[in-house]
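A protein chain is absent from this complex, but the other protein chains hold their places.
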Amino acid sequence: AQEIVAIYKSGTQQYFIDQAEGFQAAAEARGYDSRVINVELDSNLAISAMSDAIAGGASGIAITAPDQALGPALATAAADAGIPLIATDDPLMDEGGNPVPFAGFDGVAMGTSVGEKAAELLVESGWLDGESYGILSVEVQTLSVCEDRTNAAKEQLTAAGASPDAIVQVPYDGTTDASLTAAGPLITANPQVDRWVVVACNDEGVLGAVNALGNAGFQPDEIIAVGLGAYEACRPWAAGLPTGFKAALYLSGTDVGAAAANALIDSIESGEPLPLNTVADTTIVDPTTYADVMPCE
Amino acid sequence: MTTTDTPRPPSQDGALKRITAFVGAENLSLIIALIILVALIASQSEFFFSARNILNIGQNMAVVGLLAVGMTLVIVSAGLDISVGSMAGAASVVCALVVNATDMVGLGIAGGMALGTVLGLVNATIITVLRVNPVVATLATFSAFRGLAFLIAPGGRPVGVLDPELRFLGSGRVFETEGFPGIPVSFLILLFVAVVAHIVMKTTVFGRSIYSMGGNPAAARLAGINLTSMKFRIYAISGALAGLAGVIVTARTSSGQPASGTQGLELEAITAVFLGGALLSGGKGTIVGTMLAVMLIAVLANGMNLLGIPTFYQLVAKGLLLVAAVAIGQWRLARSERQQAQAAAAGSQ
Amino acid sequence: MTTTDTPRPPSQDGALKRITAFVGAENLSLIIALIILVALIASQSEFFFSARNILNIGQNMAVVGLLAVGMTLVIVSAGLDISVGSMAGAASVVCALVVNATDMVGLGIAGGMALGTVLGLVNATIITVLRVNPVVATLATFSAFRGLAFLIAPGGRPVGVLDPELRFLGSGRVFETEGFPGIPVSFLILLFVAVVAHIVMKTTVFGRSIYSMGGNPAAARLAGINLTSMKFRIYAISGALAGLAGVIVTARTSSGQPASGTQGLELEAITAVFLGGALLSGGKGTIVGTMLAVMLIAVLANGMNLLGIPTFYQLVAKGLLLVAAVAIGQWRLARSERQQAQAAAAGSQ
């Protein structure tokens, strides 16, 4: 059987674990072998993984690159080997500046959705008039794909009327614990704020900040936290506990993985080039709606 | 002359001298660095000295602090344990799973620490029985235990755990009163562990044997100290404390984190131990020094976050602080030796 | 008896013995581990032995290999350099910026290596002038240089660079013919560096002095070796090679990467050096051993990717491989010493 390969920038984040599952299930359903390689946010390893995949006889490759700057190198490698390449989650450009076929939702789109939802909740809450509110933007400042998300979210918030001065940037490394550690002092440093909006690059970042707010004595109704991924947000919802998580963007990794696999296989079988965009759905979920669209464990 | 770790008969010195004797002359430079740092931060942020922020720092020290205490034992014994972060990750998952299954926080803590201990014994076995040097052995288990953590976690995913009692361990406070925000439980745990470790290192046969075996393994072996059994005990303790750190990660983040929450922790802990005055070659290092170093690093991180300094500058600042803290110590040492030499020269004239 | 690194006068032994003499008896265990591993992988994947895949492995070794060569010098001299990955990151960015600004690949390479050298000299200065121990010093610069890399990169973002010549360095091949995919340029660079380093370590005054100073610094100093200048040279070389590794990262990824691609490399490089037989206390270690270890790790990574082994199992497998490779070596050493002693006893009876 022919084999298709997926390369993911991280194998330890739930979203990519889901994506790998979707990718492999779709391949199997259509009688293809599949392999998944994770590169743990390492650009150099991503290049190695790409050449390993090609050397291993892959007929098509899907990749979520750790960095969008890798686009030209990856596109050239695939073109040289004459196999189809599809970018997932983070769009890539080839050497000529043309987009590589893409499946999923990009970081800017994610950040925009999160920002929109947060802005909507903020406007509804009425904090914009009168209350002293702040916005915690939890960011991995060393990772461009993360910055894309939080920048887009912040843009939406300010567009909806939030003051740019209200934004407090919380640097972390993508983990819950780091977010918790970094958010603590920043909350302390803004004692005038009695209501907080929280956005981040992932659910872990939001969770850490929400926990830090809890530690600082904030009640759930004083927090508007919008998750990204929904896998942490859904837990208190499922348990029926009050929480600062008011909504979250649910990304179905499984769907993106399956869409990428199917697109690759279609192209291999038909000999046609890949479609430029294979769109998968994103959904904003909240405590009342999440159960319809996602599992929660 | 530098201080030794043997308690001397109590003298009639002033309080200052007694403090110096306790922290050790070498650690004075850490205290100096800490004071300068605190002054700098406090001058820039009025919030630094708020009770809440101080306690916040204490709380944030807990995870690295626990690892650093275990690492101090390991490094003083002339070993190294690079796997602590991975052990903490595995223990964090086990703790979450146990609490979810049994609803008993005590069992969760015990489970996490037990796993840590077992993994520590695995390290010791590789080092003693297979005679693999500690750096390679724990670099290997650094990888293997991390893999294990993901394999334990169903689907390799973080395990959510919402038990309020467990949460109390991570972010609860005791002695909370009007105006005083209370003392974080996780800090109290660290404090307790550090004090016990300090006493063990200073006054027990086990502790003194660690200094001997680290300073001169041949001498220790020939004097009848069983290096193998010592290593088993030391790595088991390091593992158990890593397990406890993992439990606290679970409690703080309300989820068992196979890797996130524990990445790079080994370097943090190692940094603290060396900054606290330990030597790579073993035989030297104190719990007091390590804890001061942990505090210095935690204050720096807190201060920089408080002042909203971006990550890039934080990285540079952390590097500079480390160099400065050790360089101050070296400079003081050199100066005091020069003075002693001059005094000796003058005296014999 | 264990081997030493001094070449013996050529003898009339068979080819096998000469190979053994070259790789060193201690490294035989690495070769055994490598053979077992290759057999295992090849039995599972038809692609493993394809020329393309073999060369692929060579290409993937380049970055870690270069760092490991520099690290070998550092560790043999009884030092440690934890900052190599960060130096590579900073050099990667500088290389990309220079190539973008000047369109001259040579300048980009020079720029990256020059920055690495300067940062290496910074390490040496902290270690010798400020007398900070190498672990703390390079843990500090590990953080500071990473911060620097982000500060150099405009906006802290990766710097794209599309120069085809630079790309050739990262993924080009030479001697390409019909049926033979050619030899990767990056592998040739590593090979060249490793051979030079091997010759330097084995036959030059500088190389032998590294062994001496690592084995006993006090004795080396009394024998006239200037430890300070040695350290400057050693850390500068480590920095320059880290710079070159950074250049290759840029070439491979067609972008200057401040961190991604260079994170965790220090542990990889350190792992290779110790796996290759070096001692933490210094004075021992060879380039051949290190390169074998780099190869072993690269083959493992490639094989696991070929076979599609999930990340979690990869982590565990890597740990097991490390332990097994060293344990085999220890076991063989013990056995051969026992046999030699028995031979000596029998001989004189």
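A, B and C label the chains in the order they appear, each numbered from 1.
The working rule: contacts are C-beta pairs under 8 Å (C-beta built on N, C-alpha and C of every residue); 3 or more make two chains touch, one makes a residue touch a chain.
Keep in mind that, in the parts below, contacts and distances are computed from a predicted model.
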Among "Hydrogenase maturation factor", "Sugar ABC transporter ATP-binding protein", "Heme exporter protein B" or "Nitrate reductase gamma subunit", UniProt-listed name of the chain not shown: "Sugar ABC transporter ATP-binding protein"
Contact residue for the chain not shown (choose from C:252, C:284 or C:318): C:284
Contact set of chain C toward the excluded chain (per top definition): 1-4, 6-9, 203-206, 208-209, 211-212, 215-216, 218-226, 279, 283-284, 336-337, 340-342, 344-345, 347-349
Contact set of chain B toward the excluded chain (per top definition): 1-2, 4-8, 203-206, 208-209, 211-212, 215-216, 218-226, 279, 283-284, 341, 344-345, 348-349
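Heads up, the rule we're going with is that only the chains that are shown with their structure count from here on.
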Distance from the mean Cα position of chain B to that of chain A, given in whole angstrom: 34
Of all residues in chain A, the ones touching two or more other chains: 11-12, 141-142
Overlap residues in chain C, where contacts from two or more other chains coincide: 150, 156, 311-312
Chain B residues within the chain A interface of the complex: 45, 47, 50, 52-53, 56, 59-60, 63, 150, 154-158, 160, 162, 171, 249, 252-255, 257-264, 301-303, 305-308, 310-312, 314
Complex contact set, residues of chain B against chain C: 80, 82, 126, 130-137, 139-148, 150-151, 156, 267, 270-271, 274-275, 279-281, 311-323, 326-327, 330-331, 334
Footprint of chain C on chain A - complex, ascending: 5, 11-12, 34-38, 40-49, 51-57, 66-70, 72-73, 76-77, 95, 141-144, 147
